[in-house]
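Subset of chains shown; positions unchanged.
Labels A and B are assigned to the chains in the order they are written; within every chain, residues are numbered from 1.
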Amino acid sequence: MEIQYILEIIGTVVFAMSGALAASERDQEQDWFGAAFIGFVTAIGGGSLRDIMLGSYPLVWIQDVTLLYIIIGAVVLSGVFYKWLLKLRRTFLLFDTMGISIFTIVGMEKALSLGASPEIAAIMGMFSAVMGGVIRDILTNEVPVLFRQEVYASACLVGAAFYLGLDYLEVERNTNFISSVLLIACIRLIAVKYNLSLPKFNRQQRQP
Amino acid sequence: MEIQYILEIIGTVVFAMSGALAASERDQEQDWFGAAFIGFVTAIGGGSLRDIMLGSYPLVWIQDVTLLYIIIGAVVLSGVFYKWLLKLRRTFLLFDTMGISIFTIVGMEKALSLGASPEIAAIMGMFSAVMGGVIRDILTNEVPVLFRQEVYASACLVGAAFYLGLDYLEVERNTNFISSVLLIACIRLIAVKYNLSLPKFNRQQRQP
């Protein structure tokens, strides 16, 4: 439990940083408030949407104010070190990948504990992981990350299915948690490194 | 009841297809996962928003996992036959029109059964019908359909008012349901065929 809480906080921190740095990655100026607002929404958006869809109240960040201060701390760190962090994009990709990996399994376990069926729980895990980033992209008028990076949410779904499989085989829960998180991270990193993509749904002639 | 469930499934199928084909209609390449994600969100978005606003839990698709498999099936069919379906846009307009017509009345009846006032129930019916498409357009960074096709959500509201009127006159419920669905569909199809539009709110000089 202790370890899981630490992992959740790591996930929250990297999502808050990813939101705060979103404008900088697109070479746009931003003030501190805007960075904090986007960081906050990115960090809490996915989990909030999951809990609202499941009717699970109170929302996590409303119950546990500590998360708010952790997010503010992450945004401040992002502002102080943003040049350095932007240069570390490769490492940041690792952090962001850890974020979606952890949030997928945490979100799925929460949905299961609330009585959701396995299929719905897997979708809820994926939503927890990716919807914060989707909301960030909508607020900043970007094409959502889902449609730019092809192996992203799909890696979350694969990891969620893997967890459900091991759970069915009665694998011990902490082992299962860590294996599934690592699987999602590996799929994502391998897909990015080797530029893998999913099969095309359609093949259009595009104007050159 | 049997017939209504079938109609709801038809509505879900056409919305899932409309979401899955959205990128193809704009000549953009898309992978299978993206198509399925958008199809899913288009199919469940309007009803989920309605139920969240009314505080009605569990959401329909969370309770009835069948809908999830129907959506997946609709997306797969869309991918296999997408060239054919795109050519059938005219027919598809008919399908999409049936979708918003059915969802308006189904959504309004649900809101009424939860104790909403008639005005609010009419708005909830319209939201059920159009918000899936609006969320689809927001996620794909398009101008929402509401602001492109003028007689669209307004047709839903007219049909909802018509249903409320017949209900007040104690018309039998199934007759009322079918008449109102047909009315919405007719208004929409006639408006598209004759290129009708609503009165302008403002008249601007636009740059040529």
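Just so it is clear, a contact is a pair of C-beta atoms (placed from the backbone, for glycine too) under 8 Å apart; a residue touches a chain by one contact, two chains touch by 3 or more.
Nothing here was measured: the structure is a model prediction, and the numbers come from that model.
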item: Full complex, copies of the single sequence (shown: 2); value: 3
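We take it that only the chains that are shown with their structure count from here on.
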item: Inter-centroid spacing, chain B versus chain A (mean Cα positions, whole Å); value: 30
item: Contacting residues of chain A [partner chain B, same complex]; value: 52-55, 116-117, 119-120, 123, 134, 138, 141-144, 146-147, 150, 153-154, 157, 197-207
item: Complex contact set, residues of chain B against chain A; value: 20, 23-24, 27-35, 37, 48, 52, 57-59, 61-62, 65, 68, 79, 82, 138-141
